[in-house]
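Every protein chain but one is kept in place in this view of the complex.
Up next, chain A:
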Amino acid sequence: MSRVARHLVLGSVAATAMLVVTACGPSPATESSGEPAGEISELDYYADQQGSRAWQQILDTCSRETGITINRQTVPTDQMLPKILKDASSRTLPDLVFTDNPTLQQIASTGALTPLTDYGISIDGYYDSIIKAGTYEGEVYGLAPGVNGLALIYNEKLLAEAGVEPPRTWQDLATAARKLSGGGKYGLAFSAIPSEEGTWQFLPFFWSNGAELSALDSPEAVEALRFVTELVDSGAASKSVLNWNQNDVADQFVAGNAAMMINGSWNLARLDEEQGLDYGVVPVPAPEAGTDPVVALGGEVGAIPATGADRQQAAAEVLKCILAEENMLAWDTAHAYVPSRKATAEKFARDNPAMRPFVTEVETARSRTAELGERYPKVSQALATALQAALAGERSPQEALAAAQREVGRS
């Protein structure tokens, strides 16, 4: 009996000890030999089938070119920041991170990232806006292999049947969308969900009308929100925009339920795969003829967290390879992004006519974090809430934006 008891005691103590040991886990050893490591971990959110495949090809190419093994991890977009923060607190950050450019400020502010210029990565020739998006307190922490922006994508057949020209101004857009609506179909689809995605889709209207993020309740801002609200109220766009993310918007367009959509260039690769769908692309309509639309600059920037000198060096080798002209072109062609270096983009526009409107837009595109830096996400959330309140009919555009400005000013 006593032997049994002793075994039980030993057994349970051992089990407890194991529990404690496994809970704590092994701490990663960071050795530094000065040589680039032979292996790095990489994190991105290209989780859709087409994008994931295209990105894997670029990683494979660069793994071959540098001789560095790349362990890839992919998380859904909305899990990116939570995962990075979790990894930052447990000091298990991946060696190379590709994150949405407006989140870079947040990550850089933690002190977890290293300036890219430390590794001799050149920042010459890039669009100003993407450099601004990747800069935190005077240092460049992130560079993008490709950028994107929103444009108006239209169904050629549906527009031709209705005798409508692709709209260039707000007035044209409202008229065309109304004409193309009816019978359960809508002229225009866009996304106005209560998150960054909704703000990003609204910004082209907001900025093109001369509004600034520092004053959400300016007359220009109210006018922009009123225009978008009227599109929904007049039935030119479905009220479901409140609940559609950009993938849903593309689904509506592909299904023929929407004749036009505001969406990003990355959808073109998917639209090309659809049989019998002819589409055209024009820039997002501007408030008046003759003015250039101002869209928000999108795209993921590559950043190198502090994970140990040899691993950082290896990550820099890989990032350099991804940013090299031919790989940049390969990725941007495969995923329908715009190259982030001006000269490369011009060459790209010559070879890809469908991408021309996007290339033109990127030249005037603005970085979302350029003026507000770390404060951008808070302002973006307030703006998305105002958009929802106005489209849902809870508040007038004026009231909704005034409330948003109060919310931002409160802290």
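Convention: contacts are C-beta pairs under 8 Å (C-beta built on N, C-alpha and C of every residue); 3 or more make two chains touch, one makes a residue touch a chain; residues count from 1.
Going forward, contacts and distances are computed from a predicted model.
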Per UniProt, the name of the complex member that is left out, chosen from "Putative oxidoreductase", "ABC-2 type transport system permease protein", "Cbb3-type cytochrome oxidase assembly protein CcoS" or "Carbohydrate ABC transporter membrane protein 1 (CUT1 family)": "Carbohydrate ABC transporter membrane protein 1 (CUT1 family)"
Omitted-chain contact residue, chosen from A:Thr66, A:Thr135, A:Ser208 or A:Ser238: A:Ser238
Options A:Ile58, A:Val97, A:Ala112 or A:Ala176, residue touching the unrepresented chain: A:Ala112
Selected from A:Ile123, A:Ala162 or A:Ala392 as touching the chain missing from the view: A:Ala392
Which of A:Gly67, A:Pro82 or A:Pro219 contacts the chain that the document leaves out: A:Pro82
Residues from chain A at the interface with the omitted partner, ascending: 1-2, 5, 8-9, 12-13, 15-16, 19-20, 23, 78, 81-82, 85-86, 88-89, 106-107, 109-112, 184, 186, 193-196, 238-240, 242-243, 255, 257, 374, 377-382, 385, 388-389, 391-395, 411
